[in-house]
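Only a single protein chain was left out; the remaining protein chains are all shown in position.
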Amino acid sequence: MRKCLAILIGLAVAFGATLGAIQPAWATHDIVLGLQCDRTGATQTVGVHLCPGYHDYIALVNSKGGVEGHKIKAIEIDHEYKVPQGMEAYERHKKEGAVLISLYGTPHTQALTAKLTEDRIPGTSPGFGTAAAADGAKYPYVFPIAATYWSQMTAAVKFAKDQLGGSLKGKKVAYLFFDNPAGREPLPIIEDLAGIEGFTLQTFAVPPPGVEMGAQTLDISQRFRADFVITHLFGRSPSVSIKELKRVGYPLRKVVGLVWGASEADIEAAGGFGAAEGYNAIQFAGVGSDYPVLNEIREMYKKQGKEPPKEMASTVFYNRGVLIAAVHVEAVRNALKARPDGKITGVDVKAGFEKIKGFTLGGLVPPLEITATDHEGGGWVQIFQAKGGKFVKATEWFKAYPEVLAKHIKAAK
Amino acid sequence: MLALNNIEVIYDGVILVLKGVSVTVREGGITTLLGANGAGKTTTLKAISGLLRSERGEVTKGSVEFSGERIDGRPPHEIVKRGIVQIFEGRRVFEHLTTEENLIAGAHIQTSRQRVQEGIERVYAYFPPLKERRTVQAGYLSGGEQQMLVIGRALMSHPRVMLLDEPSLGLAPMLVEEIFEIVQRLNREERLTVLLVEQNATLALAIADHGYVMENGRIVLDGTADALKENADIKEFYLGLTEVGARKSYRDVKHYKRRKRWLS
Amino acid sequence: MIHRESGILKTTYEADMALYPLPIARWTVAAIAAFMFLVLPLSVHEYWLSIVNIVSIATVGALGLNILVGYTGQISIGHGAFMSVGAYTAANFAVRLGFPFWLSLPLGGLMAAAVGAVVGIPSLRIKGLYLAIATLAGQLIIEWTINHVTFISGGVQASIEVPRPELFGYKIASQRQMYFFLLIFVVLALVATLNLVRSRIGRAFIAIRDHDIAAEIIGINIFRYKLLAFAISSFYAGVTGVLYTYYLGIANYEQYQITTSIDYLAMIIIGGLGSVLGSVFGAIFVTLLPILIRFAMEAFGGLLFSEAAVRNIIPNLRLILFGMLIIFFLVVEPEGLNRLWRNIRSYFRVWPFAY
Partner (left out) sequence: MFDWYFFGLLMSNGILIGLMYSLIALGFVLVYKATDAINFAQGEFVMIAGFLVAVALGLYGAPLWLAVGVGLAAMIGFGFGLERVVLRPLIGRPVVAVIMATIGLSAVLRGFGPLVWGAETRPLPLPISDEPIVWGPLFVPPIQILGAVVSLLFLAAFGWFFLKSRKGIAMRAVADNQQVAMAMGINVERYFGLAWAMAGVVSALGGIVWGSLLGVDVHLALVGFKVFPVVILGGLDSIPGAILGGLIVGLVENVAAGYIDPHVGGGTKDFAPYLLMIIALMVRPYGIFGKPTIERV
């Protein structure tokens, strides 16, 4: 009993000490950014590479003296891909004085949309979230800042069209998707495009956990006999799809994956670049380590006498983290330019976002142009192909079917 | 050879079941433990075989000695290795195993395959019906066969002492006699020491040399089998005999109850 | 409760069954109520209230699950799905028909109760582990249905945004307002559970838990009571789902998957099976644990590891500690925090004159 009490008292003391040790961030003149992340939940393989990229870019900016003379402090909170925890993380960020939240995960984005608008804090949802949030008039404080699933789908269809000789009329396209809301989101777009381009569409759902999809791939190659396959998968399933499609003898150069099924890890797990030769992947950030900003980050580590982090090897996700951080910093920079005293709020950062234009970071970032009505910044993507042991750029930045997207964004409630 | 010295057994840390029990089992003999339901007979056996622990019971006072060594607190598999094996009441065969597999499981402590095979043959010699049903799942054996099987299974470990718990329970009288005969034969031919727990005192005292009577967690009487057979209380309450022709009066019953209260 | 008491001097059944066994209990309850309704909400930052709010919602769900698992002895790994049933029912009523929360909330609960009773039907034939897996199947089937039937889920995104709840034309939006809103339901759930478990129904539940065949023999209709347990428990779960929906502003099924069911099971096991107070403790503990670990690591983790490493350690450590605590409680203190609490109380009952 006494031992029990001792433990409890010890815990209480530790708790008190912990609370006492937390420094209120707003006491300094740092600009606080809130970064939600997932390093243990359903999307952890993304989070562990993306979030370090974010931090590294912020560190790089700070090492160069910060933005307009202000240091930036990024507070990361892991929410395990759970929505209530995401809400708690948001409130914590708000308490710490964050002027900008980097959201993580579609359900979290949806849950926090109302809060962000009420509290006038902008949040970004690059590559996930509601596609309709591209409309800045309806979602004033949500910024996709990168191609939404809808834009990715139009790009995928455009790519298919180009690969099949410029016309999809009479062709068969298979859509192999993870059977969750995110996987289904592009369905209305591809159904619409099937009518416009005159191709036959068949959809194949992969239920979670997506560790096996033999029946679907057999169907695609042997019964439906697709001319092109668009995949939209998460977690372990992209690598499984590559393996299974290969197994049934389907040519991988006629497969294109949307952004979350397109990392080096997926290729490695599918048996390496040799096995996945030809596989195409849509990207909203540049892939590879050949960008000036990445060299600067490596320099920064070298100056500190450290090795560059191993996360940098996973360029697909790491570069996305860098891209998100870079766009954030750019928005903050614009806000600070407008208010040099440094006392910026979420409203200023929102305005800062809406001024972003012609900022490409040496090709890592697409030619974004965010406006008050277009929070997506254009919906640019690039397609990379697995070729000769690495991802090789297959197209330049492009976007497709803007009129179809516009129609759907408008129709969304 | 086997001696319980004033042991006390507590279940779950609260329920006192044995309140100072002393029993001595002589080598090569048949000792019987008589008593009504709930007197603590089975608990006594479990205290010897070490199985109390699996029921959250423990020996809190006193000691159990076997061949001069203390064995209380030892795990059951070690006690079996020393040569004490307990046979539960109610013919608890491994229902999903065949007859022969039951015997093999019984020979678990035996290291040599040869000895196991010999053991099986020995059991079949004592219990011929088992041989015919060697491949039948034990759950489908008849009651008598199951009782033979559990005794045979216990023999597989070549024990020196067999703790036999109510072999007569729920069996036809003819079968009971047969089984008791075999127990006697084992005792004579194999020099097997037996501690027999019974409610059927007539039968038990017929084959035993020495007996103890338990009530409420205590030994209330002990003596040679012949002496016990002559004891008036035993006659009345265990053997179902009253003094010839005499009617029982209510006073006698009260006398016994008083005696019982005094003893406990 | 936290006051000191000594001796059992009850002479009537009424006294034995009273909610407040001693007069001082009333004062304790009043003091706690005053603290919860006045002192706490007016004295702390909204962030801390947001944590209390998550705890509040979790408490309602844990109470419900404890009725089923702790009091009736039926295992359910499908509780998360019942929450989603409540959430989507309420969201649909609120959005399509414009129902106010005080209508859609009980409707959500009732729908979950109905679905829960259906999922509970196998409990009449199967038990223990097999039942646990049958409820797991129920979870997956409900998930699939919500995910695929657009009539329920409101479109491919399978999430429905709901308007903020309103009371007398007053919008409940901030964490502080939410706090009062949720606290009312916690109090209701607590009082309802306390009364339920000492009623005829509650005693029937306990009888079924302790030995269902014996319970049947003494005349308890186990068919009715097992389903009733599932229904009542699912009603709580449904209400929990509705509260989440109003708190977060959306109904989204991805939030109510198996991990959620498991979190709630962890709450009642850590808190104490078959104990109302234990459910509260469990909800607090499981909700606070990750937050406290994070605070501790933010404050002290830097002493041992690099900043980048800490970011990886925090979430993984949380998982490890969470799992270890569950195991710890199962092995060392199977009756959970509630038992620990009682031990502390009995220690202080005679304090400082122990022994």
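Letters A, B and C mark the chains in the order given here, with residues in each chain numbered from 1 onward.
Assume a residue touches a chain if its C-beta (ideal position, glycine included) is under 8 Å from a C-beta of that chain, and two chains touch if they have at least 3 such contacts.
Bear in mind the structure is a predicted one, so any value in this text is a computation, not a measurement.
Participant: Counting contacts across the entire complex, name the shown chains the missing chain touches.
Facilitator: Across all of the complex, the chain we cannot see touches A, B, C.
Participant: Which listed residue, A:85, A:216 or A:334, touches the chain dropped from view?
Facilitator: In the complete complex, the chain left out is touched by residue A:216.
Participant: Touching the left-out chain: which of A:202, A:289 or A:395?
Facilitator: Looking across A:202, A:289 or A:395, the contact with the absent chain belongs to A:202.
Participant: Just one of C:24, C:126 or C:304 touches the chain that is missing; which is it?
Facilitator: C:126
Participant: Give the residue, chosen from A:130, A:239 or A:334, that touches the chain omitted from the document.
Facilitator: A:239
Participant: On chain B, where is the contact patch with the chain that was removed from view?
Facilitator: Looking at chain B, the ones touching the missing chain are residues 49, 51, 54-55, 75-77, 79-81, 85-88, 92, 94-97, 101-102, 104-109, 116, 153-154, 157.
Participant: Which chain A residues touch the hidden chain?
Facilitator: 39-40, 44-45, 47-49, 179, 202-209, 211-216, 218-219, 222-223, 235-236, 239-240, 243, 246-249, 265-266, 268-272, 275, 310, 314
Participant: For chain C, which residues reach the chain that was dropped from this view?
Facilitator: 69, 73, 75, 122, 125-126, 128-130, 132-134, 136-138, 140-141, 144, 147-148, 211, 213-214, 217, 262, 265-266, 269, 273, 312-313, 315-320, 322-327, 330-331, 334
In this text, only the chains that are shown with their structure count from here on.
Participant: Pick one for the touching-chains graph, please: line, ring, star, complete, other.
Facilitator: other
Participant: Farthest chain from chain B, comparing Cα centres?
Facilitator: Following the centroid criterion, the farthest chain would be A.
Participant: In terms of Cα-based centroids, which chain occupies the most central position?
Facilitator: Chain closest to the assembly's C-alpha mean: C.
Participant: Could you please state the distance in Å, as a whole number, between where the Cα atoms of chain A are centred and where those of chain B are centred?
Facilitator: 74
Participant: Could you state the distance in Å from the CA-based centre of chain A to that of chain C?
Facilitator: 34
Participant: For chain B and chain C, what's the span in angstrom between their mean Cα positions?
Facilitator: For chain B versus chain C, the centre distance works out to 52 Å.
Participant: Note the residues in chain A that touch 2 or more other chains, in rising order.
Facilitator: Residues of chain A never touch two or more of the other chains.
Participant: For chain B, jot down the residues that touch at least 2 other chains.
Facilitator: Within chain B, no residue touches at least two other chains.
Participant: In their shared complex, at which residues does chain C touch chain A?
Facilitator: 45-47, 50-51, 54, 57, 144, 147, 156-159, 161, 164, 173-175, 244, 247-250, 252, 254-255, 259-260, 290-292, 294-296, 298-300, 307-308, 311-312, 314-316, 318-319, 340, 343-344, 347
Participant: Give the list of chain A residues in touch with chain C in this complex.
Facilitator: 1, 4-5, 8, 14-15, 17-19, 21-22, 37, 39-40, 48, 51-52, 55, 76-78, 80, 82-85, 87-88, 91-92, 94-95, 106-107, 110-111, 113-115, 118, 130, 179-181, 184-185, 187-188, 207, 309
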